[in-house]
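The complex appears here minus one protein chain, its other protein chains still in place.
Our next item is chain A:
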Amino acid sequence: MAAAVSGEDFTNLQLLLKAPSKDAVRDVCVQSHRAPSRRLAETTASAFSIPAAQAAQLVQSLHVLSHHVLFYNLSSPEQILALFPESFHSSLKNLITKILLENSPTWRTEAVSDQISLPQLKELDWRVDMVTGSDSVSRMSVPTCLVQLKMEDPCPSAGGESVSTVTVELSRESLDTILDGLGRIRDQLSVVAGK
């Protein structure tokens, strides 16, 4: 969730000045975006030689900043630089801005694919069989189609399965009806796209 970035957050960010290298700054920025975990705080504390409590606050503030940038889609340097207070360390401000701009496209793509949704279709397989006999008719030749749909739920409920499979049998008429429906969807989509 995108909370507002506070003055306290910027104070915490200045702890980045204690980083051993620019790469270390980059690492902690990227990792804090995903989740400001305790393990990350501990790693950062030892790498930066700062107390664990301060490292935890730093990681949290980085998380708030990167999500704020993502939410409002701040995509130019000016927009991000404008967030920082006047007194903020100039070089650090530029470095953080550069890191945020570099990673924004990836973060945005991830956010879109992680968003809540119905189970997403992952795979589709089909086969056509020829039914040659049954308990009511010993000799026949009727084609039938089996379709297997594999779906993945991006946010499964607790204890629920993430991947589910459904196999559906279609008669010729059903398949024709489906294609009719899908054709209508395609037509509607092209009307919308044309606008």
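In this text, a residue touches a chain if its C-beta (ideal position, glycine included) is under 8 Å from a C-beta of that chain, and two chains touch if they have at least 3 such contacts; residues count from 1.
Definition applied: contacts and distances are computed from a predicted model.
Peer 1: Among "COMM domain containing 7", "V-ATPase proteolipid subunit C-like domain-containing protein", "Phospholipid:diacylglycerol acyltransferase" or "Eukaryotic translation initiation factor 3 subunit I", find the name that the UniProt record gives to the complex chain excluded from display.
Peer 2: "COMM domain containing 7"
Peer 1: Going by the touch rule given at the top, which residues of chain A touch the chain that is not shown?
Peer 2: Considering the whole complex, chain A reaches the absent chain at 1-2, 67, 70-73, 108, 111-112, 114-121, 124, 126, 128, 130-131, 134-145, 147, 149, 151, 166-172, 174-179, 181-183, 185-186, 188-189, 192.
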